[in-house]
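Here the complex is missing a single protein chain, while all its other protein chains stay put.
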Amino acid sequence: MAQLTYRASVSLAIAQSMRKDQKVFFIGEDVGAAGGVFKATVGLLEEFGKERVMDAPISEQAILGAAMGAAMTGLRPIAEIMFSDFLAVCWDIVANQIAKTRYMSDGQINIPLVIRTANGGGSKFGAQHSQSLENWSMMIPGLKVVAPSCPSDVLGLMDSAVKDPDPVIFYEHKSLYAFKEEIEQTDISIPIGEANTLHEGKDITIIGLALMAQRAKEAALILKDKHDINAKVIDLRSLVPLDLQTIKKSVIETGHVLTVEENPRLCGWGAEISSLISEHCFKNLKGPVTRVTTPHVPLPSADILEDNTIPSVELIVNEVIKKLKGE
Amino acid sequence: MAQLTYRASVSLAIAQSMRKDQKVFFIGEDVGAAGGVFKATVGLLEEFGKERVMDAPISEQAILGAAMGAAMTGLRPIAEIMFSDFLAVCWDIVANQIAKTRYMSDGQINIPLVIRTANGGGSKFGAQHSQSLENWSMMIPGLKVVAPSCPSDVLGLMDSAVKDPDPVIFYEHKSLYAFKEEIEQTDISIPIGEANTLHEGKDITIIGLALMAQRAKEAALILKDKHDINAKVIDLRSLVPLDLQTIKKSVIETGHVLTVEENPRLCGWGAEISSLISEHCFKNLKGPVTRVTTPHVPLPSADILEDNTIPSVELIVNEVIKKLKGE
Amino acid sequence: MVDKLNDDIGEEKRLQLWEMMLKLRLVEKKAYDLFLQNLIKGTSHLALGQEAIAGAFGVALKQGDYTFCTYRGHAHTLARGSSIEGVLGELMGRQCGLMKGKGGSMHLTDVDKGVMGSYAIIGAHLTIANGTALASKYNKTNEVSVCFFGDGTTNIGAFHEALNMAKIWNLPIVFVCENNLYMEYTPIHEVTAVEHPAADRAGAYDLDKIIVDGNDADEMLRTAEKAISKAREGKGPSLIEAKTYRHSGHSRADPGKYRPDEEVKDWMENKDPIKNYRAKLLDFNINEKIISEIEEKIKDQVEKATEISMASPIPEIKEIYTDVWANGGSEWHN
Partner (left out) sequence: MVDKLNDDIGEEKRLQLWEMMLKLRLVEKKAYDLFLQNLIKGTSHLALGQEAIAGAFGVALKQGDYTFCTYRGHAHTLARGSSIEGVLGELMGRQCGLMKGKGGSMHLTDVDKGVMGSYAIIGAHLTIANGTALASKYNKTNEVSVCFFGDGTTNIGAFHEALNMAKIWNLPIVFVCENNLYMEYTPIHEVTAVEHPAADRAGAYDLDKIIVDGNDADEMLRTAEKAISKAREGKGPSLIEAKTYRHSGHSRADPGKYRPDEEVKDWMENKDPIKNYRAKLLDFNINEKIISEIEEKIKDQVEKATEISMASPIPEIKEIYTDVWANGGSEWHN
């Protein structure tokens, strides 16, 4: 049994996948000798050598293109896009090529690759290095979208992502890299598409992802301790495939729902969940699905501004209270 | 009074803006001598010359970057991205640079530019030339999003878009280029952010955009004629800013809502509208907001497949009947 | 005058090349006829006039090698041995199409033949082709990857990224720029900083400057073979600029009127790769009867394939929902 950080679980997860399958290799910028800007790939170059851990030029399109082409032959590349914000410079490869090629080829081509990327705010890096972009990939048919909230999920979901025959975008949250967990067994697998309950409760359903799932859990603890409210916290873990059954089951029980998204409001994943709940559980709802999101603004940089832009534990607590007690 | 196609209204609208303001110029690929692949810019080069109508290399990032930089100095560029699908190759410039620079600069920089692009399906062009991508820009704070459904809206909204001090993405629907309308007055202006009612009714609210607004209107005519259902059809015309008041007003009257989106389902603009209606009009809703969308798949190419993928008039009619009459 | 004594190519290969080019020509012409009959919807980009390039590579490549082409990819697909009905069927959106109508004319794909897809957004496939080349290097197998694209493609960012990466990783890949003088309608020299859009950039990636007459099938074959061998021997990438011309417009919608009449005439009459190659075969004393027999054979093949594809049913609607995922379906929730 060992304490593992989220950061360390990333490199361990990659290493485990690479040990198991010679077809797995890793490409990214500054990932080898330097172990990555977030130190999440330390040790990989040493263990697997330059042929399997490749330092690339600043050429995100070429990185993902090469990963895609290699995947088309049956290899299983893991490609790093250093910050998820940089998906924008290679968005054509992601959204138009990787996502659509299987379908357009009538299933002739499989693209079993993983794109892992550092996502989310909290580091005061400003508007171009802090975005939460899970919804960018959720909206593209053909992409699976995973966003682990803790070290064991990193381990288990990375294992599944690498084995998955389809392209998976794996969003690691920058503000979780230092998050620690006691791990008994590191070589684990968690199926993609199964949500995780972080807190049990029948008064309200709070749905979160990544950092927001952890904040929702903290909020649930406070709600229980201080306000006698029992919130069920669902960590979606993946947006595609989506565990709609778990959501439905809880909503039927609670009748109240709060989604907590880190992205700016418009067309966030919470909008999709809200519309789904509305369609599937309309009669069970005691009130509208409330969406807690970052306001629809780019992320500011200064501490005070960033801290007050991204949904906080306090905000979640207050929104739940307002919702349930009308305060 | 003249009959004008949507296609011709695009070039007329651009010409009118260029005549009025010397600061307006136009960049795009194959837009000058050839008048554009959709013939929507015919005559501009002849009237305004090479200095104001610039044929660019296949360099979408450079095109939008140049437009952005020019706009920063106070010029008012209109840039064409030939197919909206190609926004993916310059998405960084759109989403990370154009959208965020005003905010990051604390308002020092304005970016008054228009990106016009041919959007949507119906031409059997396959998955990389047919996407409906309004939601891509709706989700980015800092972008205004316009999608006209008829020639007069093209004229009026383009006028406003060019005068707008903020960046506007102007989605022209490929399947509407041949759409004709009697136009009395061509030099018109329509404020961005005001929805248009295409059909009056108090039984149900149907919310559409661009081609889908026109299909919703056709559906409303059939619903009225054949099924005695009076549907109010709201053509949003712009997603950002959004005319929430018009939506709310109608939903309060009807209690039933159908959104009709051309994009694949997940995180489409209809999800946002649905979540908004849920938040703002929960008590007025007689049933869930129903979203009619393209299924969550890339767009297939063959006629029969494409025609059965994008929401049709028939599908809208059927969904409304199912909703209201439970058939 | 041809030097018959030092013929490095030989009759057999020449006839192969002849047959190949003719097939590409006649299928494209058939595609054109089918448009006129309104049997092909959507768009389509013909490579009429550019057959020597795809043809030469078709002859020079081995089974197992990978090719990547663009929306103008019918010829490149056929050149790898894909069936004519597979191509025409796809254009017409029939079940016999290579992708059952799901991809359409711009996305022809036939993995069994090494046709790793046709890509309709400029530049992307250069980066993807690096990937199959990387796989060959990674697996220590010796396939070669070939990537075809146009002159206009040299001005997009992905071109630059792909070339640099291919060179630094010494990938077994051949980049083939078919310089047909125009992007869609804009003359390439009006939007390009250098005269030779690909070749004048080769130095930026420490590659040799290679320019070839893309309408001279023999020269094209020699150039292709050399670059392929180099790649196969682990000596890294090549960038070839092949000068050529398209006989028709950019796409179905385009009558090609922006091109000077004399220019079009010169290329059609004096520089047609097929017409000229026929003459060359005769110069090499190849029996005209053999040449004509091949012509007849191909015509016949094209007609038969046309019949097959016209008889093929349109796809079933349920195909819309298949093959988003490797499990064959399109479900995104449980």
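Labels for the chains are A, B and C, by order of writing; each one numbers its residues from 1.
We adopt the following convention: a residue touches a chain if its C-beta (ideal position, glycine included) is under 8 Å from a C-beta of that chain, and two chains touch if they have at least 3 such contacts.
It should be emphasised that the depicted structure is a prediction, and the values quoted were computed from it without experimental measurement.
Undergrad: For a quick check of understanding: of C:E11, C:D200 or C:D254, which residue touches the chain that isn't displayed?
TA: Spelled out, the listed residue whose C-beta touches the missing chain is C:D200.
Undergrad: Who touches the missing chain here, B:L45, B:A71, B:C267 or B:V317?
TA: Of all options in B:L45, B:A71, B:C267 or B:V317, contact with the hidden chain holds for B:A71.
Undergrad: Quickly run down the residues of subunit A that touch the omitted chain.
TA: Contacting residues on subunit A, toward the hidden partner: 29-30, 32-34, 37, 55-61, 85-86, 88-89, 123-129, 266, 295-298, 300-305, 308-309.
Undergrad: For review purposes, identify every residue of subunit B that touches the missing chain, sorted by number.
TA: These residues of subunit B touch the chain that is not shown: 25, 51, 54, 56-57, 59-75, 77, 92-93, 96-97, 101-110, 112, 141-142, 165-166, 193, 240-245, 276.
Undergrad: For review purposes, identify every residue of subunit C that touches the missing chain, sorted by number.
TA: Counting over the whole complex, subunit C touches the hidden chain at residues 123, 155-161, 163-164, 167-168, 190-194, 200-201, 203-207.
Everything below uses one rule, namely that only the chains that are shown with their structure count from here on.
Undergrad: Among the chains, which one keeps its Cα centre farthest from the Cα centre of subunit A?
TA: Measuring from the centre of subunit A, the most distant chain centre belongs to C.
Undergrad: Between subunit A and subunit C, what's the gap in Å when you average each chain's C-alpha atoms?
TA: 40
Undergrad: Taking the mean of the C-alpha atoms as each chain's centre, how many Å separate subunit B from subunit C?
TA: 36
Undergrad: If you average the Cα atoms of subunit A and of subunit B to get two centres, how far apart are those centres in Å?
TA: Inter-chain centre distance comes to 30 Å.
Undergrad: Got the subunit A residues that touch at least 2 other chains?
TA: 92, 96, 103-104, 141-142, 240
Undergrad: For subunit C, give me the residues that contact two or more of the other chains.
TA: Residues 100, 102-104, 107, 119, 121, 123-124, 157-158, 324, 330, 332 of subunit C each touch two or more of the other chains.
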